[in-house]
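One protein chain omitted, others in place.
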Amino acid sequence: MADVTMRVWRGDSTGGDFADYTMPAVEGEVVLDVLHRIQAGPAPDLACRWNCKAGKCGSCSAEINGMPRLMCMTRMDELPTEEPVVVAPMKTFPIIRDLVTDVSFNYVMARQLPPLKPRAPEADGTYRMQQVDVERGQEFRKCIECFLCQNVCHVIRDHEENKPNYAGPRLFIRYMELESHPLDTNDRRELLRQRMGIGLCNITKCCTEVCPEHIKITDNAIIPLKERVVDSSYDPIAWLGRKILRRTKRGAVEVAQDAPAFTAPTSEDRLERQTLPVMVGTAVGAGNPSTAASAGPGAGPAEAAGGTGPTAAGDPFGTDAGA
Amino acid sequence: MADGLTAGPGAGELETHDFDVVVIGAGGAGLRAAVEAKERGLRTALVCKSLLGKAHTVMAEGGAAAAMGNVWSEDNWQVHFRDTMRGGKMLNNWRMAQLHAQESPDRIHELERWGALFDRTPDGRILQRDFGGHRYARLAHVGDRTGLELIRTLQQRAVSMGIEVFMECKILRLHKDSEGRVSAAVGYWRPTGSFVAFTGKAFVLATGSIGKSWKYTSNSWESTGDGHAMALWAGADMIDMECVQFHPTGMVWPLSVRGILVTEGVRGDGGVLRNSEGRRFMFDYIPPMFAAETADSEAEGDRWYDDHTNNRRPPELLPRDEVARSINSEVKAGRGSPHGGVFLDIASRRSAEYIRRRLPSMYHQFKELAGVDITAEAMEVGPTCHYVMGGIRVNADTEATTVPGLFACGEVAGGMHGSNRLGGNSLSDLLVFGRRAGMAAADYAEGRTGTPTVDAAESRKVVDEALAPFARDGGESPYDIHRDLQETMQSLVGIIRTESELVQAASELDKLAERAGAVAVSGGRAYNPGWNLATDLPSMLAVSRLVTTGALARRESRGGHTRDDYPKPDPEFGKVNLVQRFDEQGRLTLTPEPLPQMPPELAALFEEPAASPAPAPGKEGH
Partner (left out) sequence: MACCRVDRTGRRPGEPGGSEPEKEDKPGVSTIDDVKPIPVTIGGVRGGPAVRTLRRDPWWKSPAFTFVVLTLFVAYTVWAVFQNADYFVGISQHRDLISPLYSPCIVGSCVPGSHGTFLVLHWWMLTPALIGLSGPGLFRSTCYYYRKAYYRSFWQSPPGCAVADGHKRYTGESRFPLILQNIHRYAWYVAIAWNVILTIDAIMAYRLPGDGGIGVSVGSLVLTANAAALWMYSLSCHACRHVTGGHVNEFSKAPIRHRLWKVVSKLNAIHMQFAWVSLFVVVIADAYVRMVAAGWFTDPKLF
């Protein structure tokens, strides 16, 4: 059988380049299979994330021939083989090594999300919901958190400075799930408008295009959210109605404080967090500042200074001294 | 980066985090345990080898078994308990099975409060589906992605509580203090390769499965049995490790996806198994134990889907061990499919629309990975290594292991499922015992005196051992050793076992252990999968050894453990757990120890004559 050439990005935060690996083609393989054969052969330290290899965990996100995709769900026989298959890490997130990126941005934004606030249950302590009530939310709960939508979204892909104020498509579907949840009593619209960047999205639909779960992110979540924000903020009739009925909309501050990330426990913690990057390998948690502090250097810039990272020859524990 | 803050992992000093409760593993059980401990107000850490939310729980498809009685009001915990015990061939810890059956409905309802959206019955309750070995439709589900729903709900709950999650951190060893209590866990950050220790007052192991030692498995790379091995090394008792479940329906083609799970829900929703001659061969394999409640004609089996009252269930829905063995026999007899499986056919029996609605991820999985449209053609399936029923011996009520300060829940704990697990019992197991482990760990942590510390010399040993492969020149690649281990376990300790092969496997494992001792890796420490695999090898070898030794000792066939040379269950073996542990001299020993005795009122449940076909249905959901 013919050979396939994989052009894989190798490198870390100090820089990198594509490396070509030519492997024999095998019937029925996906891109991840070929990478595994490269690991078992010419490049045992080729870094890539993967878990289930069946498109259910969303770990193996990368950019294949320029398109953000899951490596485990991209069959080799659907890619042109006359030229090398280019595999690059997700662009929007900082690189850790090779195809592995620091996706902690998404976890930080998830912590800023005010969770479900269910209404009181029935007398027997359980809830009644009809199938039609849960179906809309179920579509969003299919999300496997591969973060391809976050990666492809130009709001943060091309404009890094928007990250602190943009939840991104993955979180928008979560907001929509909660906002339309039949049991929920919270109102996150002001938070969405003021802090989570619903207005930054210009509905160019790339998130929907790359979603491996085929969730209609734009049509079923982002646009409905925008419409709900119109209800609360841009609708003169609704505004009048609120005035007449003396209803107040729940403010962003109040709602935000339902989320753990917004209720920093101590002032020191807050200080620490403002100066430290939150990286993969560190706690996503609130609370202990030392977690963010101690793992940070390894996962990020300090490692960069060392180039290849720590080796056995260096200090066994740390990364700093050895590198 | 502020300088003062980098002092932590500075020269020669191990980065250390202190908590009250440290949970290792962030699948369903680990998350549930952490949520419980956090709810008690304790400082709780959740450490996991991958990113949060990627654990193998996402792969669970069919549902979570709980006798809520939403579809069949006759269902109750006693029936569930009886199904579980019979499915496990009575090797289960009766108390665990009882707690599981009693508490799982509450655990499911709790998830709903936290945001889970299960499929519904017409009157707005949680819909339940049929599954193998369960007398009534009992599995709360969301299409065929229930595991994802469960882990996402727990993950979001954990995040909303502010639990600290340490991602991509592999724990290598547990350390004990002078009083024999577990006091620290040492591991490394995968992104950087720098080492880290967690000290805690109580530790919960929730590390899941061991399947990565087999070639064809539904498990992900994470399922290397780290928790089993760490507990064993820390002195815990392991029970019934030979009981490994081979799920009857894994994909067999293309080769690269061989082993990936095909949910039992396909059969629960009307799919049937056929051999190359087109025969529904399961009718030829109905064991006497289940004959009374299994249909003996295709017509009756087909009627059952619509009318549970007057018909008996089709044999495709027998417990997994029976179905897996039957498929194995068919393939051996030369009546298999072109790629060495059998056919699972739902296309000819249900409408395309129904299949896409009920089994959306199966539809996509086959469409995208195998190019097969399951609404138009049959799937090719075969057994795949799926679950280990054996595991760390725990106290049924507290999930405490035999090592003080160490708790275990989920798949890593043994006893709950006996020799064979029923589908759907795993997800509810995670919830019930995850919560109990979290509670008990919190109790223990609150009562523990003294400050847990890391022993510098011991952690140095762990670190040196982990880093040794970098120093070796010309050693073997970890990938080669892993591949050979998988070949060995697959061919010699697979679904059907026999004395000579097991003996051979034991000697192969000796050789592999020796080779693993000389493994070499190249590159740096930061996100180096070769090195990561090298550090996984000791765990995989340890659990493979436990399985092989247990399989040799259990001279009978029971549940997930089938011996060609002892094809019948042996009542004597049915009374004992095979316990493996390290003795004082550091030798691995195996002792048969009697099962806990069931109280008479529960034992009475098994004396009733096998019930006639199920009585009138409550509310039928589909």
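Should a chain be cited, it is by its letter among A and B, assigned in written order, with residues numbered from 1 in that chain.
The rule is short, and it goes like this: contacts are C-beta pairs under 8 Å (C-beta built on N, C-alpha and C of every residue); 3 or more make two chains touch, one makes a residue touch a chain.
Here the structure is a predicted model, which means the values were calculated and not measured.
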Q.
Considering all chains of the complex, which shown ones does the missing chain contact?
A. A
(Q) Given that one chain is not shown, which residue among A:D20, A:E122 or A:E160 touches it? (A) A:E160
(Q) Give me the chain A residues in contact with the hidden chain, please. (A) 9, 11-14, 16-18, 63, 65-68, 83, 86, 88-95, 98-99, 101-102, 104-105, 108-109, 111-112, 129-130, 132-133, 136, 152, 154-155, 157-164, 179-182, 184, 190-191, 194-195, 197, 199-206, 209-210, 219, 223-224, 226-231, 233-235, 252-253, 256-257, 259, 261-262, 264, 270, 273-274, 276-279, 286, 300, 304
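In the analysis below, only the chains that are shown with their structure count from here on.
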Q.
I'd like to verify one number: the distance from the centre of chain A to the centre of chain B, where each centre is the average of its C-alpha atoms, in whole angstrom.
A. 28
Q | Complex contacts: residues of chain B adjacent to chain A | A | 1-2, 5-6, 8-15, 17, 43, 45, 50-56, 58-59, 109, 112-115, 117-120, 122-125, 127, 142-143, 145, 148-149, 152, 156-157, 159-169, 189-196, 220-222, 253-257, 260-261, 361, 364-365, 368-371, 460, 463-464, 467-468, 470-471, 477-480, 483, 521-531
Q: Under the touch definition given earlier, write down the residues of chain A that touch chain B in their complex.
A: 12, 26-30, 33, 39-40, 44-59, 73, 75, 96-98, 100, 102-103, 107, 110-111, 113, 115-116, 118, 121, 125-131, 133-134, 137-138, 141-145, 178, 181, 259-260, 263, 272, 275-276, 279-288, 290-291, 293-303, 308-313, 315-321
